[in-house]
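For this view, one protein chain was removed and the others were kept in their places.
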Amino acid sequence: MAASSRMESVMTTRSTSAAPVADQGTLLEVSNIEVVYGGAILAVADVSLTIGNGEIVALLGANGAGKSTVLKAISGLASADRAKVRRGHIRLGGEDILGLAANKLAARGIVHVMEGRHVFPHLTVKENLLTGAFLHRPSRKELKRQLDDVYAWFPRLRDKQSTQAGLTSGGEQQMLAIGRAFLTQPRLVLLDEPSMGLAPRIVQEIFEIIVRLNREKGTAFLLAEQNAALSLAYARRAYVLDTGRVALEGPAADLAARDDLHRIYLGDGP
Amino acid sequence: MSEIELRLTGGIGEGVSTRKLTGIAVAALVVSLPFLATEYWINAIIVPFLILSLAGVGLNLLTGYAGQLSLGAGAFMMVGAYATFAFQLRLPELPLPFALIASGIVAGAVGFAFGFPSTRIKGFYLIVSTLAAQFFFEWLFLKFPWFYNGDPSATISLPAGLWAFGIDLNSPHGRYYLTLASVALLTWLSYNLVRSQTGRNWMAIRDMDTAAAVIGVPILRAKLQAFAVSSFILGIAGALWAFGYLGSASVQSFGLTRSYQILFIIIIGGMGTIRGAYLGAAFVSLLPLALDWLFQQLLGGHADAGLLQNIQKVIFGILILWFLIKEPEGLARLLRRQSGNFNTRRFPRLKIRRQT
Amino acid sequence: MNMFLETLIGGLLAGTMYSLVAIGFVLIYKASGVFNYAQGSMLLFAALTFVSLTDQGVPVLVALVITIVVLALMAVGIERLILRPLVNRGPMTLFMATLGLAYIVEGTAQGLMGSQVKALDLGIEDLPIFLGDIMISQFDLTAAAVALILVVALSLLFNKTRLGVALRGVADDTSAALSIGIDINRIWQIVWTIAGLVGLVAGLLWGARQGVQFSLSLVVLKALPVLIIGGFTSITGAIIGGLVVGAAESLGETYIGPFLGGGITPWFAYALALAFLFIRPAGLFGEQKIERV
Amino acid sequence: MRKLIIATLLAGGAFMATTATLNAADVTQYIPLPTYRVGAYASSGELWWAGERDYFRYINEVEGGIDGVKLNYEEFETEWSPDRTVEVYERVKAGKDGSPIAFFFTHGTPATYALLEKAAADKIPLIDPAGGRTESIDGRVFPYAFPLLFSYYSQASTGINYIASKVGGFEKLKGLKIATVYHDSAYGRATQPAVELLAKKYGFENIQIPVADPGNEQSPQWRQIHELKPDWVFLRTWGVSTVVGIKTAARFGFPADHIIGDVWAGSESDVIPAGKAAIGYSALAPYPGGADFEIHKRLKKFILDAGKSDLRDQKYFGAVNYNVGLVNAALAVEALRTGYKKFGARPLDGEEGRWAFEHLTIDENRLKEIGFVGLLQPIQITPLDHEGGGAARIQSWDGQKWVLQTDWIKADHEALRPLIEQQAAAYAKEHGITPRTPDTETN
Partner (left out) sequence: MTTPSPPALEVRNISLAFKGVKAISDLSFEVAPREICALIGPNGAGKSSLLNILNGVYVPNSGEIIFEGEHFHRMQPLEAARRGIGRGFQNNALFSGMSVADNVIAGLSRHARATLLEEALLLPRARAETRRFRERAHEVLGLFNLEHHAETIVATLPYGVQKKVELARAIVAAPRLLLLDEPLAGMNAAEKQEIADIIATLNRELKLTIVLIEHDIGIVLKLAHHVVVLDYGRKLADGAPDGIRDNPEVIAAYLGGDKVEIAA
C-alpha cells in the first residue's frame, strides 16, 4: 500500500495515454519467493512484489533474469515445468494461493498469457476464444455476447475467426491469446513478453488495447517485458529483476527517467 | 570368477579384504551350488533364472544403456536357438561352445539388420521394427522345414544332446555349469563394454542423442553396435534357454510374452544396470512361486487355480506400475538405497581399479 | 481382374475393423501423449463386461449403461493412479506403464468374468452380396458403416461441443489449456472414457466376428502398423491407415503369400509400416516435430 | 546384495527341506495336472479340468479310489506355455507326499515335445491323448511317450474315410478336391504327411492353405477356397481361427456341411460364437459331446447334484471339452487299475506307469462297466502301439448341440503304420536310440 500511495504523486507527472484506474487495495502479494527448476537450477532467488487492484505493473529485466519464472510461479504453471517455489508466499486478496493448480487459479481470476503466445494452433480463432470462455460455463447467448465483446476489442480477430490459429500472424496470435485470456474474466492478467517478435506498430496497438482494457474493465496487469521503454510508458509501477532478484523498483516514470537503466541490461548493474 | 562377483556386488566403503573374502565366499557358493540345492531347484529355478538374467543383460545393453526400446527380445533369442540347432545339426564337428558363439554372431547380425531402422526412426516408433522381427521370425522358423530339420512338429532339440569337448553336460549339474559359465563370461564382457567408450557412447545416446552427436559420438555406429551386441547375448541366452533349460524349443518358447518378460525383468530390476538384470530375473522367477506358496498357505489349496493366476497377473501389472512410478531405476536402486550409497551409482570402478 | 478387385475391396472393408481399434489409440495419444498398449485389453474388458451382463439376462440398454459407467470409473482410476503420478515422464515410460495396465485389466477381466468364449450376435446377416461379379461381405459393410458413424460422431463431438473444443485445446498445448482454466485431469478422464467406448464398439464388432474372448486383446497388435502408417494423432489417418493395412494384407496374402508359403499376414503389415517409416518417419498424417536444443 | 543372495539361498533350502519331509501315512497316487484356465486358451482349459477333476473326484468319493488307492491330484497353472509345463514337470517329477508319479499329463503338444527327452531319461510316461508326437506311437523308439487314442495321422485318415463314406466309396475320391485350411503351426501342419500319402493312394487333389496365428482375418484364404472350389474342406484350426474360419466360409458361400473340423476345432466354443454359420458343420469326435452317456448320469447324481463339481456353469456339462477331461481321466484311471493289478494297490512309479499304459485294454465290456459306451472307443495299447485306438465319431452342429452322425470310424492303420515306423526310425537314428524289441518284455 505504501508503494502505491507513493506513486500517486508520480502519476500526475505522466502525460501519456496511459491513465490506469485508481487502485482499491492490494490484489496480489508476492513475498520473498525462491524458485528452482528440476531441483537444481535457481531461477528466482528472492523476489517480492505487490500488485494493486486494477494496476498495471511492469516486470523488467534482461533475458534470463527470472521474469517468466516469477509469472509462472504466480500462475501455478511452474509445476508443469518441473519448477518449484521453494520459499516465500504468494497471496491473492490475502489468501495463500501457493501450490494451487493453474486451472484452479484461472477460476480465481489469474490468467497467464505465456511467452510465445501459446494459442492452440489447430483450433480456429473462434474456437480458441471459446476455450477461454468455457471456464464460467456461460449460456449460449451469454457466450455470444462475450465473443462479440472480444471482437469489438480486437476487430482483426473477427475477420479471422474461422482461420486456424496456427496460420495467423504473430500479432494476431498475441491478440488472440489476450482475448482468450480475457474471456476467463480475470482480475489479473500475467502477460509475458507481449512484444516479442512483433513489429513495433503491432506492439503499439496491443499495448493500447491493454491500457484500454485496464481502464474500462479494471483488470490488473503484470507485464514481463524486456522492452523497458515501452513498458514504462504504459505501466504505473515497475520492478527490475537482475539474476533472480529485484534490483530496482518504483514508479514507472521515475525508472524511465533514470539514465542508468540500461546498465542493468547491458551490465554494470547497481 | 571371483573378480566378476566382486564387481557385480562391489559396494563402496568396505575394506578390500572383506570385499575379497565375501567375493570368494559368494563365488564358492555359486560354484558349489549344485551340491547344496536339490535337482528341482537347479533344473526348474536356478538355471532358468541365470538364463533370464543373461537375456536381461542383453536387452539392458540395448534398452537400458543405449535407450532403444525393444519388444523383440524373444525374436533374437529365437534366432540364437535355431542357429545353434542348425550348427549342431549340420556342423556336428563344431564344438558346442563355438556353436553357441557362432549362433550369437548370427543373432547379432540379425539384430544389426533389424536395428538399422533405428538410424532413422526414434523413440517408440522403433518398437515397430522390433515387433516386426518378432513376428517375422515366428513365421520364418515355422514356415521353412530347413530350420527345424523337417521335424513334424517344428520343434528343435539337439541331436546329440549337450556335449562340450567330450564332456557330457546333459545332467542337471552339467547344464548348470554350462549355463553358469556362459552367463558369467557374457556378463563379464558386458560389464567391460558398458564401462568402455562404446558403453559411454550408448549412454550418451540414451541420455541426450542430439548432444551426443554434436560432441562427436558416432550415433549410427553406436546404435547398431548396441543392437548387434544385445542380440548376440540374447541369441546365446535363447540357445541356452532352448537346450540348457527346456531341452527342446519351438517358436512358442520365444513368443511375444517372452519378449515382455525380458522387458519386465529390466524394468523391475533397473534399467541401465547389469546387476538389475539379475535382480529382475530373480524377482520374475521367484514371484510366481512365492505367490503360489502364499496362496497355498492362506487358502490351503482350495482356491481356484485359474483365479489365482489372474490375481497373479494383476499383481504383476501393479508391480510394474509401482516400479515405474515410485522407483524408475528398479530393484537395483532400491537395494542401493537400503545400503546407503546414493551418489556413486554405476561406477565404483575407479576405486576398485586403484585397489587392485 | 475381378479377383483382384474383390480382394482389394474385401481388404479395404476388413481394414475398417483395424481402423476402429486404431481410433481409440489416437484419441488417447492426442490428449495425453500416451501410446496406450492397454487399448486391446480395454477393448476386451468393455466387450466382456457388456456380454457378461446380457448373458445374465440384463436388458441390452441397461447393460450398455452399466458398461459405460464401468468404463468411466476405469478411466478415472487410470488417470488418478497412473497418468497423474507419471506426468512429465517420457513417452517410453508411459508406454511401459500401459503394458503393466494391460496385465491388470486382463487379469481382472478374466478373473471376474471367466474365460469362456461368449457368443455375441449383433443380428447382422453375413451372407455374401454381389456387386456384379464382386462379392462383398455384409458384415464388413456394416463395420465400415459403424466406423463411418463413429468418425462422424467423434468429429461432431470434437468440433461442435464445448468439451470437444477443450479437448482439442489440451491436445494442442497443455500448459496453455491449464492457464485458461481447463481441468486437464478431467479431460484425460473423459478422453479415456471415450476411448473405452470406442473400444466397446470395436470389441463388440470383433466379438461378433470371433466370439468375445481373451484373444480380442491381441487386436492391439494389428493397430500398431495402422497407426504408424496413419500417424498417431489423426483420426482420419487411423481410418486411412486401416484401409491401407487391410488392403495390403489381403493383396499380400493373395498375391505374395503363395510365393512365401502363405500365412504372411502377421508380419506383412509390419514390414509395410517399416517401409512407410523410412519414407515418412511421422506417418502419413503425423506431424514432424522440430527438435529444440 | 551378497547377504540377500545368501539369505535367499538359505530360505530356499529351508523351503525345500520342509516340502521334502512332509510324509503322509495314507496311500495316495499323486497326479500333477498342468492346466490352463487362464490366457488365450483358457476357454477350452477351464472345461477340460472341470471334467478331469470331476472324474477323479468321482473315483475318490464314490468308488473309494482305485482298489482303495485314492488319487491326489494337484493343479498347476501354465497358460499353455510349454516352458511353464517344463517347470511344473521338474517340480513334481520326484512325486509328493511319498507317492512317485506314474505318468505326466502334458496337456498340450508343444509341452510334450519339450519334455520328450527329459521324460525318457527320467523314465516318466508322458500322456497326451489326441496329440503329441505322432511317430511316438512306435513304443519301441519312444517307450515313455503316449499319444493315446487318436494321433494326428489318424485324424487325417478318419476324415478321408468319412468323406469316402459320404461320396459313396473310396474309388469316388479320385479327382475330388480336398482342401485343408490349417493353423500355421506345428499342430496345424501335423497331418500333412498323412494327407499327402492318402492323396496319392486315393487320387484326390490335396490343397493346403495356411492361416497365420491368431487367424482373426481369413478373407484371403477363403477367397482362395472360393476360387479353387474344393469339394470338401478340412478345418484344422485352433481357438479363434476356427470361429473366424467358419464365419468367413459362410460369407464366401462355402457350405458348412462340407467342412470337417478336426478334434481341436470341434468344441462348443468353436461353433457357438460362429452362430448360424456353424449349422451343419461337422467335426471329428474322439471325444463326442453330449450329456446322455451313462457316466454323465452317475456324475450328475454324485458330483454335480452334490455341489462338488468344478464346473462354474452347469450348462457346459457334457460339452466337448468337459468330455475330453472325462475321457482323459478315465484313461489314466484305467491304466492305474491295470498297473495295480500287476504291482499291487500302491502308488506306481514311472516305469510301472509305463508298463500299465502299455498293457491298457478297455474293451466293450469294460466301457459298459465304467459308463463310457459311445463316449470312448475301445482301446488296446501295446508296446508297439502307443495310440491304441485311432478312431473317431463324426458329430455335426445343429445350432444348439452336437449331434452324432456316425459310430466309430477307424483310421487306415495299415497305410499309416509304415510312415510312422519310418519316422520313428529316423528319430532313433538321429538320437542314437536303439529301439526296444518288445519280445524282450515278457509280461
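Order of writing sets the labels: A, B, C and D. Residues in every chain begin at 1.
Here, contacts are C-beta pairs under 8 Å (C-beta built on N, C-alpha and C of every residue); 3 or more make two chains touch, one makes a residue touch a chain.
Since the model is a prediction, treat every value here as computed from it, not as a measurement.
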**Request:** With the full complex in mind, choose from B:201, B:231 or B:312 the residue touching the hidden chain.
**Result:** B:201
**Touching residue (missing chain; options B:94, B:109, B:164 or B:189)** = B:189
**Request:** Quick one: say which of A:88, A:138, A:197 or A:250 touches the chain that got left out.
**Result:** A:197
**Message:** Just checking the interface: what residues of chain B touch the absent partner chain?
**Reply:** 189-190, 192-193, 195-201, 203-204, 206-208, 210-219, 225, 229, 272, 342-347, 350-351
**Request:** Name, in rising order, the residues on chain A that touch the hidden chain in the full complex.
**Result:** 40-43, 45, 62-64, 115, 193, 195-197, 200-201, 203-204, 225-231, 233, 243, 261-263, 265-269
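To be clear about the criterion, only the chains that are shown with their structure count from here on.
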**Complete:** argmin over chains of |mean CA - global mean CA| returns C
**Prompt:** Once you find the CA centre of chain B and the CA centre of chain C, what distance in Å lies between them?
**Reply:** 33
**Request:** Provide the C-alpha centroid distance between chain A and chain D, rounded to the nearest whole angstrom.
**Result:** 76
**Message:** Two-or-more-chain contact residues of chain A, please, as numbers and ranges.
**Reply:** none
**Message:** For chain B, give me the residues that contact two or more of the other chains.
**Reply:** 138-139, 143, 306, 310, 313
**Message:** Following the definition at the start, I'd like every touching pair of chains, please.
**Reply:** A-C, B-C, B-D, C-D
**Item:** Touching residues on chain C, where the partner in the complex is chain D
**Value:** 3, 6-7, 10-11, 14, 17, 110, 114-121, 126-128, 135, 137-139, 206, 209-215, 218-219, 249-250, 253-254, 257, 261-266
**Complete:** As the complex stands, chain A meets chain C at residues 75-77, 80-82, 101-103, 106-107, 111-114, 118-123, 127-128, 130-132, 134-135, 180-181, 183-184
**Message:** With touch defined as at the start, can you tell me which chain D residues reach chain C in the complex?
**Reply:** 37-40, 42-43, 45-47, 184, 209-214, 216-217, 219-221, 223-224, 226-227, 239-240, 243-244, 247, 250-253, 269, 272-275, 277, 312-313, 316
